[in-house]
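Of the protein chains in this complex, all but one are displayed in their positions.
For subunit A:
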Amino acid sequence: MSDLTQQEALFTYTLRLADNALILGHRLSEWCGHGPFLEEDIGVINTALDLLGRCRMLYSYAGEVEGKGRDEDDLAFHRDEREFTNYLLMEQPKGDFAYTTIRQFYADVWNLHFYTELCNSKDETLAAIARKVVKECRYHFRHNAEWVKRLGDGTEESHQRMNDAIAEASRFVNEMFEMDEVDQVMVDAGVGVDLNVVKEKWIASVDQVFADATLQRPEPEYDRSGGRKGLHTEQLGFLLAEMQYVQRCHPGLQW
């Protein structure tokens, strides 16, 4: 038996999903005004906006589950680095457009399969959020899969940059499928998703798109992990410093 209560597990579970959406969304938003061309600038920012909307729904629900009166803003802007539970992949700097494309593609495929499974959650709120989110995930996936093909099967330089990006991102991949106590409690309760199932589908989808893109998915030589325990790469601190600056200077400030 686990010492975790169902409520604690649900809070952490929801918070993790929210953190992933917020941090990835923030990284994408850094492209605003810097996209390779206008349409894609808009495309990236639209995706970032979806992620922001997603994290707001999840943070609000996490705050409700926790029951300590914290709202979405408290959870997003008044927690320290060690309290953030996002995967390490999400917090990595945006890099060049190839890196952003690969990171986003990996996250899209994960999100697509994860939220498809989460639609069947016994937790009504999570299932409702998932059914909303999964429509957007399908769209993001199709959009980025096209970019992966275009850049992978593009020029010599774009192909090379995609390979570099894949090599760089690969070490953060396995973390996305680790199951811990929180996952187990949630899966046992019929609320959470078995990440082993997500992993199988993730590999199949990535390999399928990579085949068209003349790219290969390497087995990582070593894995990085720890995001969910609050053990982050140095990148997250810089990101939070910028993102949380206004709320830290003027707590509770509203537009």
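We adopt the following convention: a residue touches a chain if its C-beta (ideal position, glycine included) is under 8 Å from a C-beta of that chain, and two chains touch if they have at least 3 such contacts; residues count from 1.
The rule is short, and it goes like this: contacts and distances are computed from a predicted model.
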Legend entry - Protein name as given in UniProt for the chain not displayed, "Monovalent cation/H(+) antiporter subunit G", "Inner membrane protein", "Ring-1,2-phenylacetyl-CoA epoxidase subunit PaaD" or "Succinate dehydrogenase": "Ring-1,2-phenylacetyl-CoA epoxidase subunit PaaD"
Legend entry - Options A:Lys94, A:Arg131 or A:Lys149, residue touching the unrepresented chain: A:Arg131
Inset, instruction - Pick out which of A:Asp3, A:Glu39, A:Glu221 or A:Glu234 touches the chain that's been left out of the picture. - result: A:Glu39
Inset, instruction - Pick out the residues on subunit A that sit against the missing chain. - result: 39-40, 42-43, 46-47, 49-54, 56-57, 124-125, 127-129, 131-133, 135-136, 138-139, 142-143, 146
